[in-house]
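Quick one: the structure is below, and I'll ask about it shortly.
This part shows subunit A:
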Amino acid sequence: MLIVVDPHSGVPVYRQLMDQIRLHVASGLVGPGDELPSTRTLSAQLGVNPMTVSKAYGLLEREQVLERRPGRPLTVATRDDAHGREDRRALLRESLVAPATLARQLGLARADALDLFASLLADDAESEKPGASPDRADPSGEDER
Partner candidate 1 sequence: MSVLEFYEVHRAYRKGADVLHGLTFSVERGQVVGLLGRNGAGKTTLLRVAMGMLAPQHGRVRVFDLDPRAQAVEVKRRIGYVAEDQALPAFLTVGEVVDLHRALYPTWDQALAGELAERFGLERREKIGRLSRGQARQVALLCAVSHRPELLLLDEPAGGLDPVARREFLETAIRLLNEAGTTIVFSSHYMSDVERLAERVVMIHEGRLFLDSDLDSLRESFSLVLVPPGEGVDRRRLLLVDGCIGVREREDALHAVFRLPPERARAALDQALGARGANCRTIALEEMFIELVGGRS
Partner candidate 2 sequence: MKIAMLVRQHAALRTLPRWLLLTTVTSLLLEGVRATSGLRLARAGEAAPEFAGRLLAAGALWAPLAAFLLVTTFRPRCGEQQLALPLPARRLWRAHVVAVALAGGAVLGLAALAAAVHDLALMRGAPAAIRDGVREVVPAAVVCLLCAVIGLAARAPSRQRVQASPGELVWGLAVAAGAILATAALSRLPAVALAAPLGLALLIAWRIERALPEALELATGGRPPARVRNGARAAAAGAWGACRPAPARGMTAITVFRVMSARGSLFVMLPVLCLYGLLLAGGMSVLTGDPADRGERDALFAVWGLLTIFLLVTPLPKQLRGLHLLDPLPLSRRFLFGVMILPGLLATGAGYATGAILAARAAAPASTIGLEVVAPAVWHPCAAAFIVVPYLLLAAAVMRFHAPDIGVTARRVGVVALQGLAIGSGLTVLGLEIGKVISISGATFVLKRTAANVGAAAPGGAAVVWLLAGAALVVAYRLAEAGFRRVEAPPESLRATRQGCC
């Protein structure tokens, strides 16, 4: 697991863990049924309090991103397509809030901002990894307030 913890950001560590694990799952770095490192291992690896790790795992379990079968360690849950798409949309939405606010603050016209976003997506289209979902973000008003 390629998780990095930044203790200086304003985001609590457990939240960072959750976000990055969700990203791992959504982008396919860990597949359904893959085992996750134990609380102890991950906490020792990352240098964080094991309670934080277990809190993150617990919350993800509640969100059904991870699952714990009796007698087996914590694994990635299988999500059907609809849920999977929703997860990925949610992830992207979270990181779009800031640019949206910025666009408003800068006073850019909506069309300008959307063009900018489209061109960035086009740039990355060539370097996009195969296997990840090619779902385009919906350019309708749904992603902006």
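As a working rule, a contact is a pair of C-beta atoms (placed from the backbone, for glycine too) under 8 Å apart; a residue touches a chain by one contact, two chains touch by 3 or more; residues count from 1.
As a selection rule, all candidates are chains of the complex that A comes from, given by their letters.
A quick note: this is a predicted structure, and the numbers were derived from the prediction, not measured.
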Practice problem: Have a look at 1 or 2 and point out the one touching subunit A within this complex. | Solution: 1
Practice problem: Would you tell me which residues of subunit A are touching candidate 1 in their complex? | Solution: 5, 7-15, 40, 43-44, 47-52, 55
